[in-house]
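Every protein chain except one is present and positioned as in the full complex.
A and B label the chains in the order they appear, each numbered from 1.
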Amino acid sequence: MNAPVKSLALPAGVVAPSWLKRLSKNLMQSVLPPLVITAALMLIWQLLCSGANAALPPPSQVIEDTWELIVNPFYDNGGTDVGMAWQLLASLERVAYGYALAVVVGVALGVLVGQSTWAMRGLDPLFQILRTVPPLAWLPLSLAGFKDSHPSALFVIFITAIWPIIINTSVGIRNIPEDYRNVAKVLRLNGVEYFQKIMLPAAAPYIFSGLRIGVGLSWLAIIAAEMLIGGVGIGFFIWDAWNASRISDIILALIYVGVVGFLLDRLVLFVGNRITRGTSA
Amino acid sequence: MSKHYLSIEHVEKYFERDGVSSHVLNQINLNVARGEYISIIGHSGCGKSTVLNIVAGLTDSSSGAVILDGREVRGPGPDRSLVFQNHSLLPWLTVQENVALAVDKVFKHKKSKAERRDWTLHHLELVSMGHALHKRPNEISGGMKQRVGIARALAMEPKVLLLDEPFGALDALTRAHLQDEVMRIQSELHNTVIMITHDVDEAVLLSDRIVMMTNGPSATIGEILSIDLPRPRDRIALADDPRYNAYRHAVLSFLHEKQRKVEPLQRRSAAAPADPQRARA
Partner (left out) sequence: MDDTPRAADEKTGLPRRTFLKQSMGLLGGGALMSMLPAGLSSAVWAAGTDGLETTKAKLGFIALTDAAPLFVAEELGLFAKHGMTDVEVLKQSSWGTTRDNLVLGAGSGGIDGAHILTPMPYLMAAGRVTTNNTPLPMCILARLNLNGQGISISKEYADLKLGTDASTFKQAVAAKQAKGQKIAAAMTFPGGTHDLWLRYWMAAGGIEPNKDLPTVVIPPPQMVANMKVGSMDAFCVGEPWNAQLINQNIGYSAVTTGELWANHPEKALSLRADYVSANPNATRALLKAVMEAQMFCEAAANKEQVAEICAKRRWIGAPAKDLLARLQGNFDYGNGRVVENSPHLMRFWSEFASYPFQSHDLWFLTENKRWGYLPKDFDSQALIAKVNREDIWRQAAAELGVPAEQIPQSKSRGVETFFDGKTFDPQNPQAYLDSLALKA
């Protein structure tokens, strides 16, 4: 089906398995170019910041300062002084709870708003206003409301991630082509069957694009919230490093934050593609 | 109780929009015998799809009734299955799953799981799609998609098979293939079929009777033409057949001379004055 991959030169008689061919092709096309560009940018950064009065430390300095953090991601010196892996995992755990809740409630509300014109008229203006509130602004309110810092942090994630999920879900529900609805009518599918077999799968691509946006926002929100709340977590790590003027630590943390955010996005994309079987919105 | 299998009696349809009522269908009366193949033909906007939708139960008539096998039609159902112009296959299901969706719903309590599976496969074989069971709709051609649509409609064991311009979106060659398929299937199954079409040749080739509608608004049945051509019908042989050409002539004449539809640039004019044609049962 595909053109033969030319990237492998093997000894005569040896046939590379197709998965290996695909892997090497992927590496050449997707991994190599960004690596090259990143290396080039690091070089430029190194050159620009090598002087004595540089505003930022150059990569060599960053690596030197943070070497302990890089090679030992699982150390535990008590309190908030734990390895980067623990910091990231702590933040991810909060994201997991808050995001999961946002998914459940968001999809449910999105279906409601998508299905019911009345609900849409009533709730949509409210959603549009609330979604513009920055995540951190919710924190004092939620602290006052919950009187406990743990659910407050989760609430901040929840309230940040839920809007794109609701809005995208409702659009997906409202945009189910009439033909599918007619098929459902001819087949006399009942409400549950319609929901399961037609509505959700048809809206799935929209739902998943909402979920993707939501997961990115969750990650942003928790970093910001942790800066205020404290405790183990990458957000507080960054805040603490800022407090102590440890710029290299901040740079390292930012790289990790970016990579994890990217991975989260890809994860949702991957799951979405599997579930919607490639039917895109 | 009508002695006919399907009878459309005194059906009228008004559409309301912005307080203005438009009279789309006026006194539609039609009787269809069991196993008959009826084509409905007319200019666009004459309400043919509306007639089909009323028979399908997707739209209610403003007055009048549709009686099928002694029972009044209320709402859609698998006994009047539809083949849509846009195949309306569910893109997240494979070919087999699309048909199985219908089969599993309609025959949930009447056939066992194995029987339903065989039933599904049988119908896909019938439309020559047995080789593509696990493909998704985005992986097959338009013609194939339409075949699957027909398989799905047939698999519901309908009392009446409704085809809404089923080949309109296909190229001429594919159309021809599918017309032959339909004729072949019809010769096996002897379904009662109502087909909407724009294509005069198609109408004459496939139908037992052609119902010609006047222009809208207040469209009604203008003439009904019986096609007395022996089956099986071979399009190539019929190309030179004088009876075939006479029928063609009659239909064309109705459409383009008696029911000339002129659309001026500024406004839609009122329909050309219709001859006081009365439906002949």
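Keep this in mind: a residue touches a chain if its C-beta (ideal position, glycine included) is under 8 Å from a C-beta of that chain, and two chains touch if they have at least 3 such contacts.
Since the structure is predicted, the reported quantities are computational estimates derived from the model, not experimental observations.
The shown chains contacted by the absent chain are A, with contact judged over the whole complex. Checked against the hidden chain, the listed residues A:180, A:236 or A:256 yield one contact partner: A:236. By the touch rule set out above, chain A reaches the unshown chain at residues 77-81, 143-144, 147-150, 152, 227-231, 236, 239-246.
Keep this in mind: only the chains that are shown with their structure count from here on.
Chain centres here are Cα means. That of chain A falls 49 Å from that of chain B. Interface of chain B with chain A (complex): residues 56-58, 75-78, 80-82, 84, 86, 88, 90-93, 101-102, 105-106, 136, 138, 156. Those residues of chain A that touch chain B in the shared complex are 177, 179-180, 182-183, 185-189, 193, 197-198, 201-202, 204, 276-279.
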